[in-house]
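The complex appears here without one of its protein chains, the remainder shown in place.
The letters A and B name the chains in turn, as written, and every chain counts its residues from 1.
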Amino acid sequence: MENTNEITREVYWNVGNNATTIGLMYFFTFLSMGLLVYLFYKRYKVYQLGRPLNRTDNLPQRVKYMLTNMMGQIRVKRNSRPGIAHSIFFWSFIVLFIGTFLVFIQADITDLLFDYVFLKGDFYKIYSLSLDIAGFVGIIMMTALFVRRFVFRPKNLITSRDDTIIHILLYVILITGFLIEAVRMAATELITNPEWMIFSPIGMVIANMLSEVASSTLLLTHKILWWFHLFIVLAFFVVIPLTKLRHMFTITANYVFKDNGPTGKLVTLDMEDENIESFGASTVKDFTWKDIFDADACISCNRCEDICPANATGKPLSPMSVIHKIGDAAFNDPDRNLVEDIGQDAIWSCTTCRACEDICPSGNEHVSKIVDIRRNLVLMEGEFAGEEVMKAMDNVEVNGNPMGLALASRGDWTEGLDVVIMGDSSDVLTNPVDVLYYVGCYASFDARNQKIARNFVEICNASGIKVGILGKEEKCCGEPIRKMGNEYLYQELAKENIENLHKYNVLKIVTTCPHCFNTLNKDYRDLGLETEVEHYTVFLDRLEKEKRIPMEEKEFDCTYHDSCYLVRHNDIDSEPRSLLDSAGANIIEMAKSKKDTSCCGAGGGRILAEEHLGNKKINVDRVNMAQETGAPTLISNCPFCLTMFEDGIKMADCEDSLVVKDLSEIIVERLKKQ
Amino acid sequence: MKVLVCIKQVPDMESKFKVNAQNNWFDENDLAYRINEYDEYAIEQAVQLKEQLSDVDVTVLCVGPTRVKEALKKALAMGCDRAVHIEDEESYIKDSSQVASLIADFAKDKSYDIIFTGMQSQDRGSAQVGVIVSELLNIACVSTIADFEYSDGITVKRELEGGLKSIIKVDTPVVLTCQLGLNTPRYPTLPNIMKAKKKELITIDSLELSSIDSLNETLNFYYPQKSGGSLILEGDVPELADKLIAILKEKTSVL
Partner (left out) sequence: MKILLVGEYRENKLLDVTYDLIGFADKLEADKVMLAVGYEEDIPKFDGKLYLADAKALGEYNPSAHKQLVLDVVEKENPDLIVFIHSSFGWDLAPRVATSLKATQFTEVIDYKDNSFIVPSCNSKLRRDLKSKTSKTVITIQAGAFTPLSEPQGMPSIENISADASSNVNFVAYEEAEAKGLDLTKAEIIVTAGRGVGKKDNIPIIQALADKLGGELGASRPVADNAWVDQSHQVGTTGQTVSPKLYIACGVSGAIQHLAGMKKSEFIVAVNTDKDAPINEVADILVVADVLQFVPALTSKLS
């Protein structure tokens, strides 16, 4: 023991700063790391069973995203209580890792080669204090997480062998760390420099308890603990690829490999390639490597399943289970038919609301896998979510709308209104319209939604905006068709629509349907649509800010439903609220609002299907949430949501206390009479 | 076994029809076309038979203008092996006997074992072509089949009135005309749609086939006068309900 002036710690004290110790230590370290790499390599071979996918373009941006999200634990904290516990635990472990890393730097580089020791003095004080606090906080957080998982046992949280192993290993590592420190301090600082001990407070407390132990005992115990700790840590490394702990690498990687494309945009299949014999996914090899990799990034936190509206109402769909089953098949039985394994009832239940992807801390992509399986079912097997869905697709094919109403009558709702029908107008190129209103099937044909179409035209006319529509030249945008797996029919519709949209050289397309908006603004870009597209809430909000809408503010109470396709697919939540605010709304927000909004049940093409499964209807569930706010009016901005809520209010028997209105109806009610 | 399926392309019945300039049929503009619903069942039955036995060749045939090629492509995508388009721009005004004689002239030397067709078309509803073809070819015919089974010969069930059916056994060669509900027509899978693009589709000008002169004449084609007896109620739903209850109390004895 050295009695120096400066606070420091002798690296390799007692275990021997000699070739044997260091040699053995590094030998076993390299061995375990070699095993870690090898085990991950074996897993890598399994990922390769999937199809190729480029997720390394624009690498600097991807790495930046990864660093921000990993260090900031941003997605982890979405579920705040366990999220914060994990984040703090994570940061404390980062601190401990840096601590060990600095020892390595000093011992093997600066001291060895340049005789430079930096773990001393004030720096060492900060270093030692930080590590002790980090370790202690780590143990506290571990305990919080342990109690949550093993004592409180939250519903649906699966606890597996992996969890038990991980908890034991981490506790042992942290505790032995402190024990080693304490025993060392009892044999050194306690005797020579007790004033240093305060900078390792936990160690100090334990060391004080060992003051009566014989020096020889302390030295032996220290040696044993040191090697034990080393081997436990090396075992920890090997365990990483074998258990959920792999998420330290796989989630980090998943952040790098994230989908950089527009949110939720599906892959546009190449229909022209005659060599492609198989469409959609039924076995592991039909999925991409990323789809298999997602299973390795999944840590079974259950958040996706908990937030899934289908799961919440008793449908057999669990987004987490879809991820797991793909992984399980990849690693154990690659020829397994995943459609049968996951089950059609589960596959068709998804509303593509993206709540699962939004909340997933691992950055997994659940929705595209489900749609890929749907593509297989429809395109390869001719199977549908129900006969009514097949009939709706047949109707779209023949008449361009799922209702099967005459295509020539698509523009009939405009009777009596001042609106240009592009194909009938002789001067549409010389006297252009300001916006092309892409009406959509529901607003064109469904009585309740035709009101919204008329409202939009009325508001535009009052604001001096000239509106044109395609009328019978407009067909279904293809969104529910595409989400239900019929990529072929969707592309046929899209190509025809794009041709007609381009024909009139309009500068802007506005739509009252978030699904049409999302499809034209994202999906259609792959097929060549170049025109700017906006949802009417954004369009009208801008007009209102420019004071162009002659609207009188009239106060009223309401609650507002963020439709999934506006908020989670397109990040639009402020413009509709700003518009409502200008109208005089006092919005009483639902518990699940904005990014946390809960689906109405009609997305994913389910507007075409009948809801038979489960113990509750998704739309009734959401109507109940609206009722809880006590507001008399529920505002929506989507024809599907409006339809589902009209139905839901009847089914929930609350027609006397709750009314649903589209945002456009609120504005029209407030237009100043000309 | 050789099978022929005769189909017709008709406008969707939800369409708003306009009378054409000659007042003898509807204007073809702005109409959505599809395979005649009854013929879809015929195609499906032929394809199911092909799947059941090995060695069944299915030809699908359609008489009409160029646009009917789309209908033939869909039939090929459902599983027919080859298509024949008997091109005729005037088919809309030809009578059933004329259409049947074109088909019979095509089929006469081809020894089809079974000819499937819909029992009637949705637009004309004449219900004649299938039966006339059997008479011209001098082969058996059973119309309005609601069930088909091939095992040790053909057993079909004719759909009669009031839910009653009659069970008929018949040997090939035979014409079978199909009623709605005979089976569930399949939705073509994408590989089949792609394969269909490569299948044989031959076009025969109808003038090359022997036909007969028209046996009748269409004097007029029109929307019937509203019988005038129907009282139309429009307005707000609650008021409508009140009005209807009042009328029912007055005009019927049920309330």
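As a convention for this text, contacts are C-beta pairs under 8 Å (C-beta built on N, C-alpha and C of every residue); 3 or more make two chains touch, one makes a residue touch a chain.
Keep in mind that this is a model prediction, so the values were computed, not measured.
Mapped onto subunit A, the footprint of the missing chain covers residues 387-388, 447, 610-611, 650. Although one chain is hidden here, its contacts on subunit B can still be listed: residues 11, 13, 16-17, 19, 26, 95-97, 119-120, 122-128, 131-132, 134-136, 139-144, 155, 157-171, 180-181, 214-224, 226-227, 229-234, 237-238, 240-242, 244-245, 247-248, 251-255.
Following the convention adopted for this analysis, only the chains that are shown with their structure count from here on.
Contact residues on subunit A toward subunit B in their complex (touch as defined above): 274, 277-279, 378-382, 384, 387, 390, 393-394, 398-400, 404-409, 472, 487-488.
Across the complex, subunit B meets subunit A through its residues 12, 14-16, 30-34, 184, 186-191, 193-194.
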